[in-house]
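In what follows, a structure is listed as structure tokens, so that the remarks can point back to it.
A single protein chain has been omitted; all remaining protein chains appear in their positions.
By letter and in written order, the chains are A, B and C; residue numbering begins at 1 in each of them.
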């Protein structure tokens, strides 16, 4: 296998579907949302993506089977829309890998009838605490007003987005698709379920579908309690929280 | 040579043959079994595999000839079965290399009539001493009962398998072949002939063929005596045996 | 996207046009000249170049849109000549990347009617102060006399040129085009607008076109004042200016 390849399980076509991308990244926010959607919307797997740019490893499962490292596409109906949800174990960690994989994902999207790509990720501000914002970046300015109405913030996220969350909308645009990148504000150094929940609320508001948040609430509460303890510990020991470096974020978690 | 390539010496086809893979890896267990099988079953070479993902070096032999770094396929009849034995000097050490080579190996397998891939490797538990286990992982659950009857353990090996021992069964499955990965428990930091012998007994039990173990017994005994000395030395100097890190295992020995 | 690709906006052909290459490099001299030319000559974009050898990142703009990392081709009429100006965010940082991209740039040049490639870069001599020289290197000796008349120096720049400034003239020559590399002498450790201005004067002298230098004068003066402060500081603290290493120059600024 010299090239990344998508193995289709279903060959169904959709009309004006949305690709929702939640791959491992900052705060594991995108993947947390994608996993939640797949479970709560009872999504069905429609394709697997294998790539020579993923690690040359396989997982050993508890039942004694081998599980490949890959990305997966799922389909679910959410309100009136067809959602294609992309998630997986890893992202490619090199430029040639990201470019190659982004290319075949967009090609696949065009083939099955996706019209808009929505990538989900984290924006690490290095801050702890509540009142975290949801940022968006778009490929076409006409997409902004509807997102702004939902309280999503434009023009305040700065710098660059590394990996699929940024690359896929750009590749989509080159192929005539629309692209939105939703970023949940997060510290960056831990899995942030609370920020993932905010992102999911924004996404479901934008696409007008309902999704049960109970499981996410539960996990977010657990996470917050753990963080409070860490914060108190930090205050007591008078060590300031270090600014989290975006450069050091590992893609594979 | 831009792509890995298999140079066939024989073009014979087989029926429902088994590919037995013993390449360099943890404890050199897979390669030890493969080398023993080739010798004891008087296997004949049927193909060579060259790859730009192998080192750009050649060996100087004692007779003054040059020997390429490569992988080799051998054929032997073992009981009622045709075994294709794959061994070699190295494995590729990058993901693109492993993916490319796995792809052409599986393609070759399909062409010559292999139906099941059995990869052999080591599982480093960092423990010294006897009573080491043989683990198996499979691509299809229906393969488990027959292996369990031979005392092979399922669901206890944890983590991931790096390299060909894990990749080939996965690639085989994508091509419609069955895959079994047999792992001999080992410390990980030395060549473990005793564990290789256990693996060979499991393999020959599964495929119902006989193989002379005298040479392996002899080498295993030598290895055990050397290890006992090391253990005694360690006890005397009160230094605990360090936990062996799977991450640090070099592929090329 | 496995291969670098040029996306054409205009398909117009030119006659005996000049490609002016100002990509990021030593002293940011080439890019400074290219950016100035695009602005002052009111150049129009004619193509974008995307490459898997560029970073897998996208920029977030102040207006909330995503901007790809890429190279861009512009066209402007300068005096009697058609200039195609190539600039961008980055250069490829690997050999395979530079070779691939140089290849498609030269192919594109031939297609749209470019006959001469003029690359712009910096030559880091590690010296501060005025009276910096403009060096040139050419693919054909017959190009030398006309350049010498403009005070451009030959045979004094030593060593090798890393990246597009050196590679493109060589690739152009293999395709039957003429190539000139103009290098502005610079310290190497800072953005040198004064040296960029000297280069622009040499270029406009060679191609006989007029360009407003006011904006460049202003920026150069600001830069010089900042440098004077640094020099005075260095003298006071008695620390000698370190020789700037060409090896350490990062391509991406």
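Note that in this section a residue touches a chain if its C-beta (ideal position, glycine included) is under 8 Å from a C-beta of that chain, and two chains touch if they have at least 3 such contacts.
Note that the structure is a prediction, hence the values are computed from the model and not measured.
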Omitted chain - touching chains that are shown: B, C
Which residue of C:15, C:141, C:214 or C:236 touches the chain not shown here: C:141
Contacts of subunit C with the absent chain, listed as residue ranges: 3, 92, 94-100, 102-103, 136-141, 144, 154-155, 157-163, 166-167, 169-171, 174, 179, 181
Interface residues of subunit B (partner: the chain not displayed): 1-2, 7, 50-66, 68-69
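The criterion applied here is as follows: only the chains that are shown with their structure count from here on.
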Chains touching both subunit A and subunit C: none
Relative to subunit C, chain with the most remote C-alpha centre: B
Whole-Å gap separating subunit A and subunit B, where each centre is the average of the chain's CA atoms: 38
Distance between chain centroids, defined by C-alpha means - subunit B, subunit C (Å): 54
Contacts with 2+ other chains: residues of subunit A: none
